[in-house]
Structure formats: structure tokens, C-alpha cells
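Have a look at this one before I ask anything.
Left out: one protein chain. Kept in place: all the others.
Lettered A, B and C in written order, each chain numbered from 1.
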Amino acid sequence: MSPDARLIDSPFDPSEELRRFAEAHRQSGGIASFIGQVRAEEGEAAVLELELSHYPPLTLPGMRALATEAGQRWPLDGMLLLHRTGSLSPGEPIVLVAAAARHRRDAFLAADFAMDHLKSEAWFWKRERTAAGWHWVEPRAADHADKARWENSPPI
Amino acid sequence: MSPDARLIDSPFDPSEELRRFAEAHRQSGGIASFIGQVRAEEGEAAVLELELSHYPPLTLPGMRALATEAGQRWPLDGMLLLHRTGSLSPGEPIVLVAAAARHRRDAFLAADFAMDHLKSEAWFWKRERTAAGWHWVEPRAADHADKARWENSPPI
Amino acid sequence: MALTLLFLGRLQDAAGGEERTVGYHRDLAALIASLEPELGQALRSDKVRVAVNGVLGVTVLADGDEVAFLPPVSGG
Partner (left out) sequence: MALTLLFLGRLQDAAGGEERTVGYHRDLAALIASLEPELGQALRSDKVRVAVNGVLGVTVLADGDEVAFLPPVSGG
């Protein structure tokens, strides 16, 4: 399993990426994936712009290490981790994670694991612009609880 | 949440379906999905053809009820359940499940729940043709164990 | 007076076909007892569900009913 981890600095098409990933893994029974996108909402609290910064010496190596760890935990045929950087508009994709495996549950668990760790361990910082101006997105307690699920008695 | 459940009797493009689903749910933070496909393998045991039969009076109503139940269990913005019928070739998609939600874990859980129930409760029967001829695919014990996860203490 | 029987999944092998027309029986158990012994045994398994005109759990039959025998599923 050689994972495909990439930072992307302009809009990308997650469905096209998934198409290529599925075509590259025709031997797999299943592909689980997650697309995170900038919520397109109305009203005062709506996000008008999202900015994603990162720390280049650590970010991509950390994503590669995460994909490798997923491949050690579950029998995977492939793993895809794509993450945007820079300025994003409402509706644009932020992240795409996909795992291809012979068995369905391995694919689901690997994608879920990767998302929880991208959220709380990968070297990204988000700030949002709303009508009230810019503010930094702080990590949520739930993000750490989600990651902690994998430590002692991992989900089955 | 009005789910989109469909039976499809000819090859379909899961990535194109996901693109439309994501565009229809721009207000959602995340979309979790699963694509099941006919494994394209080499060798004596390779599947040459897969045939999916169903029982029309129950199959689609059952898929709709499943999507509705997922929407009652988790706050979803949308749910997509597509399932092939008829004759399939290696590499072709069999099933696409996708859940759109404000929060990542709701989307993951709903997609995982829907797949476990499609496997063990939806009215489909598979048979495979290999070099040795046709044989019926029997349900696996793991399929029932996967479904049972949701009954008493559901995954978090 | 007649019934239409549908055999889904691997039951079509036991029945030698997906569909057959048989004489009317008022009762599901009597209908099954009227079939070849091996097929009857396969249909009596508690893993086989029966739908009458698309409805599960019916055991009293009317003339012209469609009776479907549904073995354990394997979709997804």
C-alpha cells in the first residue's frame, strides 16, 4: 500500500479524485471516503471565506505518517489524503480522505481514523471570515474525544 | 431530509452521483460515503460476472425505510442509497451510500449503519460466476455481527 | 384456481426455476406440503421468509395470490 497524500493550494474536485482512486483499486471490494467542505450558509454567522495555513516542514510528512499508520492497523489496498491550503470559498472542498480495502469495515475504520487524526493532529490552522471579521477556529473538545476513541479500545 | 434511494439496472458512475449529492448539500460540513464494487481479480477464483436479483415489492421500500431510520438516528442533511441490479462485470460499482451532515461523525455513522443494513437486511441476492460456474453468495457471519453492533450499544 | 410461486436467490435452484404456477391452497403450510419433499424442506427453513403479494407474514392465501419465498439476503 503506497498512500497518496497531497497538499493542494487551489480548488479541487473530490469526485474526480475519487473516480481515479476507484479506478486504481479495481481489486478492492470497497472504498470508504469523507469529503469535508466549507459550509455554504445564509445569515449573519455565515462563513464568507476560510483560510487554511500550515507548517510545510511537518504537515505533509505528518499526513504521510498518518496514512502509513492506517495501513499498519488495517489491511488496505490504498489510502488517499488530500487537504486544501490557502483561501477557500463557501461550498469548496477542504479535505478528502478515502480508503480502499478488500473488506468494507477496514475501509470505513481507516477513513474514520484518518479524519479524526487529520482534525486533531495534522499541522493545519483555520481562520474564518464572517460579517464580523476574521476569527481563528479553535479545536473542539469533541475533536480530541474523537481521536481518543482509537487509543485504548478502538472502534470495531 | 428527503432521502434519495434508487435501484439501478445498468452501470452507473458513483463519483458523478457523489458530485451531484455534494452540490445539493453545500450547507453540510461533511459527506461520508461508501462505494462497493465487483472485485477485479486474476486467477482461478476470480469473479467473471456478478448477478444481483431482488424482490421488487420489498426492495426499494426497504431501502427508503432504512434511509429514513438513519435520518431519525442522526441529524442528517441528506442520504443517498443506490444499488445495482442485474448483471455486473468486474470493477463495476454495486452500491453507493452517502450521508451529508453538519458534523463529521454523524455522516460517518449514518453511512456505516446504512451499509451494514443493506448487507444483511435489504432484499438482494447475489450470485457469482467464476471459472467453476455459478454459485450463490451466502451471507457471512460477520455481516450479522456488523449489523448487531447497532442494536444495543451503538458505535460512537 | 391457482397460485403463483416465486423462488428468490438460491431457492430457484431447489425449485428448478424462478416461478411456477400451482393449484390453490388456502393455507401456506398446506401449499408447501403439496410440493416436492426436498423443496418443501428448503422452504420450511426458519431462515426463509414468505411474502404474499409483497406483504410479509401472511399465511392465509386467496385465489391468484403471488407467494414469494425469500432466503437469507446477500446484497451490498
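FYI, a residue touches a chain if its C-beta (ideal position, glycine included) is under 8 Å from a C-beta of that chain, and two chains touch if they have at least 3 such contacts.
Bear in mind that the values here come from a model prediction, so they are computed numbers and not experimental data.
Although it is not drawn, the missing chain touches A when the whole complex is taken into account. Taking the complete complex into account, A:Ile94 is the one of A:Ala5, A:Ala22, A:Ile94 or A:Ala110 that touches the chain left out.
Contact with the chain that does not appear here is found for just one residue of A:Pro3, A:Gly36 or A:Gly71, A:Gly36.
Listed for subunit A, the residues touching the missing chain in the whole complex are 36, 52-55, 57-58, 83, 94-95, 115, 118-127, 136-139, 143.
The rule we apply is simple: only the chains that are shown with their structure count from here on.
Chain centres here are Cα means. That of subunit A falls 22 Å from that of subunit B. Inter-chain centre distance (subunit A to subunit C, centres taken as mean C-alpha positions): 49 Å. Residues of subunit C found to touch two or more other chains are 76. Residue positions of subunit A with contacts to 2 or more other chains are 104.
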